[in-house]
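Of the protein chains in this complex, one is absent; all others appear in place.
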Amino acid sequence: MERSVSSLPQEKQERVWRALDGLQIEIPSWGFANTGTRFGKFIQAAAATNLTEKFADASEVHRLTGITPTVALHVLWDLPGGEGSVAQVKELEQTYGVRAGSINPNLFQDQEYKYGSLCNPDPVVREKAVQHMLASVRIAKALDSRDISLWVADGSNYPGTQSISRRIGWLEEALKATHNEMAPTQRLLVEYKPFEPAFYHTDIADWGMAYSLAKAAGPQAVVLVDTGHHALGTNIEQIVAWLLHLGVLGGFHFNDRKFADDDLTIGSIDPYQVFRIFHEILSYKTWNKVHEDQIAYMIDQSHNLKGKMEAMVQTVMQAQELFARAALVDQNLLAELQDSCKLVEAEEHFRGCFYTDVRPMVAEWRQSRGLPANPLEALRTSGYVEKITEERAAKNSNTQSSYA
Amino acid sequence: MERSVSSLPQEKQERVWRALDGLQIEIPSWGFANTGTRFGKFIQAAAATNLTEKFADASEVHRLTGITPTVALHVLWDLPGGEGSVAQVKELEQTYGVRAGSINPNLFQDQEYKYGSLCNPDPVVREKAVQHMLASVRIAKALDSRDISLWVADGSNYPGTQSISRRIGWLEEALKATHNEMAPTQRLLVEYKPFEPAFYHTDIADWGMAYSLAKAAGPQAVVLVDTGHHALGTNIEQIVAWLLHLGVLGGFHFNDRKFADDDLTIGSIDPYQVFRIFHEILSYKTWNKVHEDQIAYMIDQSHNLKGKMEAMVQTVMQAQELFARAALVDQNLLAELQDSCKLVEAEEHFRGCFYTDVRPMVAEWRQSRGLPANPLEALRTSGYVEKITEERAAKNSNTQSSYA
Amino acid sequence: MERSVSSLPQEKQERVWRALDGLQIEIPSWGFANTGTRFGKFIQAAAATNLTEKFADASEVHRLTGITPTVALHVLWDLPGGEGSVAQVKELEQTYGVRAGSINPNLFQDQEYKYGSLCNPDPVVREKAVQHMLASVRIAKALDSRDISLWVADGSNYPGTQSISRRIGWLEEALKATHNEMAPTQRLLVEYKPFEPAFYHTDIADWGMAYSLAKAAGPQAVVLVDTGHHALGTNIEQIVAWLLHLGVLGGFHFNDRKFADDDLTIGSIDPYQVFRIFHEILSYKTWNKVHEDQIAYMIDQSHNLKGKMEAMVQTVMQAQELFARAALVDQNLLAELQDSCKLVEAEEHFRGCFYTDVRPMVAEWRQSRGLPANPLEALRTSGYVEKITEERAAKNSNTQSSYA
Partner (left out) sequence: MERSVSSLPQEKQERVWRALDGLQIEIPSWGFANTGTRFGKFIQAAAATNLTEKFADASEVHRLTGITPTVALHVLWDLPGGEGSVAQVKELEQTYGVRAGSINPNLFQDQEYKYGSLCNPDPVVREKAVQHMLASVRIAKALDSRDISLWVADGSNYPGTQSISRRIGWLEEALKATHNEMAPTQRLLVEYKPFEPAFYHTDIADWGMAYSLAKAAGPQAVVLVDTGHHALGTNIEQIVAWLLHLGVLGGFHFNDRKFADDDLTIGSIDPYQVFRIFHEILSYKTWNKVHEDQIAYMIDQSHNLKGKMEAMVQTVMQAQELFARAALVDQNLLAELQDSCKLVEAEEHFRGCFYTDVRPMVAEWRQSRGLPANPLEALRTSGYVEKITEERAAKNSNTQSSYA
């Protein structure tokens, strides 16, 4: 049982460092903007309100952590001009040294999508939604973005009001059309979610549906796991193992939750679960060939109360440290203990890695890469938040709150 | 086993009619306004956007159903002038023939409540929140409203960030202060909710906490049950039985849900559960003395997709029909079957009442009271929705959507 | 809106009768035996303790209901002699006029299966389990039973103690081997369950896993839905729609639950959900070709407190009546209302069918087929339970293993 970092054998340290070298995390542009719940938003003076500010903030996170070189973009909010906005994004990439990452279509905000987008019973609305998908693919091509990340918010609120069955067919058609538009190097990430904003049925509700749709769409379609999109109790790491086994694990939206899709900081409620998910990936890579960057690690959180910059840096650090813990697992030893059904010994080794305090080791790794040992402290001493607070304070207008 | 309505014995029919005569349901002013989810609102042209329109709509619902004489008011939205708005409400009562019902303070929308209202660690904010409570009591007095209906949205999103324990004390103080301000005929309804908008801990999370707080506040404080505010699987009718037993069941916020606090139409997902809740009340009243209007039946739903008027009338009808079904239960027979542990026979009688089609009987009752036999059809033929759509269409501006 | 049975148009009545004519339900042999929870069993004097008694009881249920011609058999409990027991079963089929239905292997009771059966890390145990599967296929062949119904209880209780990933491979191998042994007319039904008796990971935990395994096994492998085997909140009818869409819905294990795999009487907790599941099937059949008997309706309940015979008859009646309600839905009308997004009208038609009291109509159908109008009352007046109680009372000190 490992007891302290300093006593870790050289071989373990090297494994952890290799793992850290391989970990890159994409941060979402919308993670720097004001968000809220249906009951209202608490406005932050330092929140970003345009794409330039989002790139600036993302760049600062990358400067501090060194592992967030890409920014997920949201077509509606970040590229309001569609393909016409591409030039501006390229300029921001140059200015801020972080690149456009996954491209996220928006199929839920338009009033026409009241009864669905790709699954709307009205073929006119479906066609509009498909066109938005195709435009998103073209934007991604223009930006050299590999991944189009699709979340379909469609569903229904009451039994009998929509045909669950026919909507499956419409969805398959839409995804095939999208797949046809993609370049051979692009991927379509299909996200699933059990509920919200639809409260009776959601058209892509679980990984089985996302997987079946990806199969129907074509070989470049894969599945996206948002850790908050599961019924309570679901063994998420098992789903990860299955998606790896089936060769369709495209990536993650990381966050944590206690109840529903709470979009809290990763590991803030159940850090052991994150460790187990990372373990499943690292274990699979030990025994099978997986292309290094097959799995896109992305963040999708909604920090209503925490400061945006502070929360993003904390998130990256937390993910990194849990990844390092998982890298401590001795896969050969664990397999041996598992095969001989030495349950308590297997568990003690496994959990012992989780309980090992890797923070000094990760700090060392950061310093060796020319990064601050503690990015959160570095953020505080940098004065960055104070600077943007002052600059942006005037602009952040108030918004009206919903209630239900 | 009852098979059809016409064959129902006279005694049963009378029991149902008596039950129907005793059922009044309060409708919320905000049930006629646009609502949405954190992902945006779908705007309805016919939605009410000011208090006059809300009273007009409520009045129409009461005209059609005959059992909704009161409107729950929301201090922040409906009485923006505080006590100064009372005169306008009284005028609207006169004009529209429906009265102000429960008074609902708002402790969640102000930016100062970011870290809590009555539970905020800052005593200045707590005091502001208490003052809002006291003003709400005074408004209720001025309006002759018996009930102040309190939902505290306070909580925290992350372990360790707030003291769960000390916040209990602050809450007790605030509720005592509120209780002191009330007239002897007033009541404080304390609502509970497990999560949302707070995602780690919510200060009044379950009925045990609401009950303990009510006890601490004083004898006029009772508990409000929102049917959507429970963990999945919770036996809500048992909680109702306990609150009745303890003498603190103050009332309900009715809605239904499949997942979280989905705020769907009552009985739209699990009608048998509503039947069981009504049974628990009617059964308790059979064997114990309960003041006729001790239990306030209120609606709190959020119809994002259904037409507001249509949904409200449907809700009232649905509640009424499930109430009638519960009134079919023969309490003496059931008690006898329960006492002799004839499980299948007890269940068959109980469920047989749920399965009896009471719609014709309720229609007859409506007609006998000079009401439309089918209020929903009457609404459709009345042209009311078309009228308000035309009148209000121009006013309903678009609102910005949140995302997280 | 339908109001009473007598006013139902002829076309509706015919649709319901056709549906009733097509509904057959398989009852499990173990449904007549004593069962319990981990806290103990409450012994019933009338419970069956051998295969002859189980056939006798099943035969009586079929005599009363007319729709239960087959009995699911459990290899370990009912055919302890393996293929050697086939002759006895055939004799009982002759004697009692009910046939052997699905064949259920047992991979959970043997002490060797402590760490798993088909997924055990020990290849010797895996081979033993596979051999049991092959023997079960041969037994099914010998009995002319089409379906081998597989529930794999394997899993692990603690993170890290077993390799989730490698066990997937072992499972695929075992299912392929089983598939190879089957005759072209046979089917392998793959059941899934989220937890119990394993409490951390269960190897076939959800429909996505069952589906993927069925695909890997071969074209005769399909998925079995046990209604109690889902996380709370899961939209089961949507899973049914997906399995129909993918052509792999093999059948059901019917029961109800409030919390976990409670194995209660179908429709006893959430009857509207059962209605919705039946609707999804009937709707799919309206628009697509489905082989009449593709979907095996089976019961899998554990009546610890209700009398075994009474509970079984009640279950069959309840399933039949909910099926009749679902058959009331006018598929053309509903599709039209769905396509035009008339939400409340669609819901009112849909739920109106659920609320229609079909009991008189089902009673008529029964009588027209020479069956008792009310099988439960017929059971009571038959004296059958009193008879078997007397006959079996002496024997039932002995207990048999539980199953659900």
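Note that the chains take the letters A, B and C in the order they are written out, and that residue 1 is the start of every chain.
Note that in this section a contact is a pair of C-beta atoms (placed from the backbone, for glycine too) under 8 Å apart; a residue touches a chain by one contact, two chains touch by 3 or more.
Since the structure is predicted, the reported quantities are computational estimates derived from the model, not experimental observations.
K.L.:
Touching the hidden chain in the complete assembly: which of C:135, C:260, C:290 or C:378 does that?
P.N.:
C:260
K.L.:
Considering the whole complex, which of C:159, C:208, C:250 or C:372 touches the chain not shown?
P.N.:
Considering all chains, including the one not shown, the answer is C:159.
K.L.:
Touch as defined at the start, partner being the missing chain; which of B:26, B:78, B:93 or B:237 qualifies?
P.N.:
Selected residue, touching the omitted chain: B:237.
K.L.:
I'm checking contacts with the chain that's been left out. Which of B:31, B:66 or B:194 qualifies?
P.N.:
B:194
K.L.:
Go through subunit A and note every residue touching the omitted chain.
P.N.:
Touching the missing chain: residues 1, 3-6, 232-233, 235, 258-259, 268-272, 305-307, 310-311, 314, 321, 343-344, 347-348, 351, 354-357, 359-360, 363, 374, 376.
K.L.:
Would you write out the residues of subunit C that touch the absent chain, in ascending order?
P.N.:
So the residues of subunit C touching the missing chain come out as 35-40, 42-43, 108-109, 111, 114-115, 153, 157-159, 194-197, 199-200, 232, 257-260, 262, 264-265, 268-269, 304-306, 401-404.
K.L.:
Could I get the residues of subunit B that touch the absent chain, sorted low to high?
P.N.:
Output for subunit B: 115, 121-122, 157-166, 168-169, 194-195, 200-202, 205-209, 211-212, 231-235, 237-239, 241-242, 244-246, 272, 276, 279-280, 283-284, 287, 334-335, 338-341, 343, 346-347, 349-351.
Here is the rule we go by: only the chains that are shown with their structure count from here on.
K.L.:
In whole angstrom, how far does the Cα centroid of subunit A sit from the Cα centroid of subunit C?
P.N.:
Here subunit A and subunit C have centroids separated by 39 Å.
K.L.:
Report, in whole Å, the distance between the mean C-alpha point of subunit A and the mean C-alpha point of subunit B.
P.N.:
Averaging C-alpha atoms per chain gives centres 38 Å apart.
K.L.:
Counting only residues that touch at least two other chains, what does the list for subunit A look like?
P.N.:
Within subunit A, residues 115, 157-159, 194-195, 200, 232 contact more than one other chain.
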